[in-house]
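One chain of protein is taken out of this complex; the other chains stay put.
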Amino acid sequence: MMWFFRYLLPWILAMAPAALTAGELIPTPEFSGHAIPTTEFPEGPADWRPILDTAALVVALSLASYFALVNRSRRNLLLLTVGSLCWFGFWRGGCVCSIGAIQNVSLAAVDPTYAIPVTIILFFLLPLVFTLFFGRTFCAAVCPLGAFQELICVRSIRVPRWLDHCLGLIPYIYLGAAVLLAATGTAFVICRYDPFVAFFRLSGSANMLLFGGCFVLVGLFIGRPYCRYLCPYGAILGLVSSVSKWHVRITPTDCIQCRLCENTCPYGAIQPPTIDQSPADRESGKRRFVALLVLFPLFLVFFAWLGTFLKVPLSRLHPEVRLAEQIREEELGIAEKTTDASDAFRNTDRPVMDLYKSAIARQNHFGRLGGWLGAWVGFVFGCKWIHLSLRRRRTDYRAERSNCVACGRCYRYCPNEQLRLGFIQDISELVPEENGNLKNEDRRSKTKD
Amino acid sequence: MPNATQTKNRRGFLGDSMRVAGALATCSFFGYLAGRKGRNRELLWQIDPDKCMGCGNCATHCVLDISAVKAVQCFPMCGYCDICTGYFDVGYTELDTSAENQLCPTSAIVRTFIESKAGQRFYEYTIDPAKCIGCAKCVKGCALMNGSLYMQVMHDRCLGCNECSIAVACPTEAFCRVPAEAPYLMKRQAIPLVKKFSIR
Amino acid sequence: MSSCIGATLFAAVVVGTYALYRLDPWANRGNDSPTRSALDLQDQFSIQPQLIHYLQTSEIPIPLDVVRAIAVGLEDRIYVAGDRTVYRFGSDGAGEVVLHTDGEPTCLAIGFNRHVAPGTFYVGVGKAIEVFLPNGEPLAVWHGLSDKTVLTSIAVSENDIYAADAGERVVIRFNPQGEIAGQIGRTDPDREMPGFILPSAYFDVAIGPDGELYAVNPGARRIEEYTSDGMLEGFWGKAGTAVDAFFGCCNPAHMAILPDGRFVTSEKGIPRIKVYNGFGEFECVVAGPSELGVRDSATVDARLEKNTQVFDIAIDSQGRILVLDPNTKRIRIFESRQEK
Partner (left out) sequence: MMQPSSHYYPTVFLTALVAGLFSIAVCVLLWVNYIQRSGNLAEDVPQYLMLKESLRQQPDNAPLREKIRGLDLQLRQEYFRERRFTYHGVFLLLGGLATTLITARWAATLRRKLPMPDSISSRQDPDMQVARFAYPALAVLGILFTGSAILLVLSHQSLPSRLGEMARWNPPDTGLTGTLPTPNPAPAPDLATPEEIAVNWPRFRGPRGDGISAYSNIPTTWHASSGQGILWKAPVPLPGNSSPVIWGNHIFLTGATEERREVYCFDASTGTLLWQKEVPAGSPDSPPPKVTEDTGYAAPTAATDGRHVCVMFANGDVAAFDFAGNLQWHLGLGTPKNIYGHATSLAIYRDLLFVQFDQGSAKDGLSQLLALETSTGEIVWKKPRPVPNSWSSPLVVDNATPPQIIACGDPWVISYAATDGAELWRAKCLRADIGPSPVVADGIAYAVSEFPCLSAIRIDGTGDVTETHIAWTADSGLPDTCGPLVTPDYVLLLASYGTLTCYDKNEGGDPLWEMDFDGNFRSSPSLVENRVYLLSEEGTAWVVELGREMGQQIAEADLGEPCVTSPAFQDGRIYVRGAEHLFCIGLESEIKNQNVEGMAESE
């Protein structure tokens, strides 16, 4: 057993005095005829995989934009959707997706020690850039979550537009909370509560699968529930999309106001033309707008104030604060039992006071951040309120830019598209007289203006 | 009419420039983020074995049916003990491989006799990754001795979730992101030993 | 149809919310799940109360940052080595520094009444033994040990001083002048000397009531008796998980001998202090993990950084067992229940 002292002891002594009490090892024997094996580890994912994924993303985005804006083919889009679902969903396991990348980017912006991989940056950035020029074609056929929901939407029922507006605020609030929690290194909530990723992985915790299943059930009847009422990346893309260079159009030429497309969008993105207001309505609208503008800062302050109270629930999400609370409860004798984390903590030398100090500092930090989150919620609410009171005149049926996910369902309902594709010879084959009249009436009213 | 078109053109141009500028600004910000740390390679999840307490959450909290985390043997650190506390249940009756004496619930540890020396018998213990479910029982057992058994995320199985569910459940924050070119970690104590044996 | 869809949607929302609520990301519920893979050390950890024949009667705080070794000197005064000093406690628990060593002491022994120089301090410091007069003045430093020396224990007999060297795996015998008079326990197949198996820096020696030398062979999990010229006289001890055996790779870590010749052993890993009779038969337990203030979670914690529990022991003339607790930096004093 001399080898122990020849090789190990100098090292133990170098580590002394700690090594005298901890870390002593039974020496590995020197065998006469047996070589000490090296541990075999399976290889990680290949180097080229991220490159391939990025390339696939670029190709898919380009194709989606081409299919939606130039080719105007719902079938091609659908095929691409299936392809994307297979590649980005099932093959890639769903991670890291553009939606989740929000959190990595937030963390990287705040925490200089976190080196964000280039792939994640590109997954976050490329859809944004494409959306800036072509609208939400990413959502249409590239995003695996979108693709999944697109495909399961069997029988869609229409959500009333006012409800759509309200629920449409949730993504912004979710975005704010997700950024806050990610930037503080607390949690990646978007990933934690992603309903579909368990399907892509073909496994997951029972509760997550159940949750996903419920989402699927909802998705059968309500088009893209996640995209519309939760997706924080969709919220960003919606904003970008509203200033995009090009965008999906329902009709390839001019709208003839036939109203055939009116109910075709399962996502409630097609807006009917407006009817001019009476002067009295216009006046009250103006007054309301001014009142809202005045109330806006109050709104911000109120919600910010409210947000500061969130410091405890928010900070609870942080492991260190949770640990400090558990330890405290144990010390007061009100904890029912110890946890692994508290056991682990007690087995080390770290003083309890030190933990408390750090936890309290963190909690106070969350108090401030909660204020910001509250202000953001107030801002979102205020903006929506103001947005609702603003009126823009619309004369045609068209896809609302921020909500339209460029799925291409509406194309074929347009007589002009049918005409373009050569399915019909004349618009009157499709459009009843009544509707034609409407168009003329409208024209008349237009000329009056 | 030409005036209108001109205005429209001008406005369109302005919009385009804004878009390009916005895109460029965003890109450069992200370029900064990417470039700040120099090497921005892919990151993978891994367990820092010095922080792992062997709680067993790896077996239950992985999104995979069978956890991506498995026990590994660091041979240069192993004492090749006859009475291996990682292999034998503390209530063993005989030092043999029969079921009632084994600690591992799936029999994933293979015990091989190597040689007998100065009255001591030495055995090699190898983990069969196909059977290992990552319950960390052997890791806790081995910690009573050398601690050569430890937990690692197996990258052929790990899906690389953006937020690792085991990391969230980990009581000691032992999970960390490691660069893809060095995807496995070693115990601090093992480093000199592994070096020593690899030189030989 | 639409009411059917509505009901489905409602049910989905309710079930989904419930599923989210049931989600257990932080493994809070993990603890009571029956599938948890716990390492069951309960039998080793909770010792049957009828086996515990001793009771902790008092506790003395030690005002040192590091405590290394404990010994009992003349008049039953307690000495603790650590922090480059040797610290003495009076009967009232008040203490004082009696001497300063050159480096960090690792072991300590004090000449008893029948020793050639009663009251002399022998302190193992690095690769040398520092010798001090009873008043704390330095007397000599005994060098002459090898480069690999790791001193882990010193014991004094009437005419000799034995030092356990974990580095060379021998017990070195000094005469009172500091000259090396012999080495005991080196592996020697000719004399059927198996040698000491020392996986760690725990290697204890002690002198029996009749001057015989006992040394722990932790790797073999036994205690061996030697003559002063290095002949192995006998040994006892068995490895195992039961309470009468020595657990783990290398135990006991410390040993002391009661005035009537019984042995007291201190194990590490699952800390246990036990009494064996002169023939090595298990008698009783002095203290188990819970008596020593060690949580059961600490023994199944796989981390290296965790607190390690190794308790040095010493015995005074009344047979009280003094346990040096490095966690709380206290001396725990155990007395037999019957005598109480």
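In order of appearance the chains are A, B and C, and numbering begins at 1 in each one.
Note that in this section contacts are C-beta pairs under 8 Å (C-beta built on N, C-alpha and C of every residue); 3 or more make two chains touch, one makes a residue touch a chain.
Note that the structure is predicted; figures quoted are calculated from it, not measured.
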Contact set of the excluded chain (shown chains only): A, B, C
Residue, one of C:E59, C:D76 or C:E96, that touches the chain absent here: C:E96
Interface residues of chain B (partner: the chain not displayed): 65-66, 89, 91, 93, 98-100, 105-107, 133
Chain A residues that touch the omitted chain in the full complex: 151-152, 154-155, 160-163, 165-166, 169, 173, 202-203, 206, 258-264, 271-272, 274-277, 281, 306-307, 309-310, 312-313, 315-316, 321, 324-325, 328-329, 332-334, 336, 353, 356-357, 359-360, 363-364, 377, 381, 384-385, 388-389, 391, 412-413, 434-435, 438
For chain C, the residues touching the chain missing from this view: 34-35, 37, 61, 63, 94, 96
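Convention: only the chains that are shown with their structure count from here on.
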Selected pair, greater C-beta contact count between B-C and A-B: A-B
Chain located farthest away, centre of chain B as origin (C-alpha): C
Averaged-CA centre spacing for the pair chain C and chain B, given as whole angstrom: 35
For chain C, residues contacting two or more additional chains: 24-27, 30, 197, 199, 249, 301, 303-306
Numbers and ranges of chain A residues touching at least 2 other chains: 1, 23, 25-27, 192, 205, 208, 319, 339-340, 343-344, 347
Sites on chain C touched by chain B in the complex: 24-27, 30, 33, 35-41, 43-44, 194, 197, 199, 239, 241, 247-249, 269-270, 299-306
Footprint of chain C on chain A - complex, ascending: 1, 4-5, 9, 12-13, 17, 19-27, 155, 157, 192-193, 195, 205, 207-208, 210-211, 214-215, 217-218, 221-222, 319, 322, 337-340, 343-344, 346-349
For the chain C and chain A complex, residues of the former touching the latter: 2, 5, 8-9, 11-13, 15-16, 19-20, 22-28, 30-31, 66, 104, 106, 148, 150, 167-169, 195, 197-202, 219, 249-250, 295, 297-298, 301, 303-308, 310, 326
